[in-house]
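Have a look at this one.
With one protein chain removed, the remaining protein chains of the complex are shown where they sit.
Entry: subunit A
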Amino acid sequence: MPAITFIHPDGKSERVETSGGESVMQAATRHGLDGILAECGGNAMCATCHVYVDESWLARLAAMAGDEDALLDGTAAERRPNSRLSCQIDITPELDGLVVRLPERQV
């Protein structure tokens, strides 16, 4: 199963083994990872599962939809060109090794 590396703001990294058919947010919350809040439970309404995707991986993700783009304007931490909502990134085998950085805060 694909694994994802989350890098916390303090530099500490955490590797999470994912299961099939879940989003990056779901993998994170299932592992009790601090730094992903996901208040709306993955319904693309709250922008509290914000991540910065490692640049080398960015182009390999499916393009974001308009609602995600709009929500990213309201993130608590600064929006950057590599900002995504982790609930909108479905994990596929090609994403094995994906690296994402966690923002300073989600609310």
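Quick note on the criterion: a residue touches a chain if its C-beta (ideal position, glycine included) is under 8 Å from a C-beta of that chain, and two chains touch if they have at least 3 such contacts; residues count from 1.
Here is the rule we go by: contacts and distances are computed from a predicted model.
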UniProt name of the unshown chain, from "ABC transporter permease", "Indolepyruvate oxidoreductase subunit beta family protein", "Biotin-independent malonate decarboxylase subunit gamma" or "Cytochrome P450"? "Cytochrome P450"
Where the unshown chain meets subunit A, residue by residue: 29, 32, 37-43, 45-47, 67, 70-71, 73-75, 107
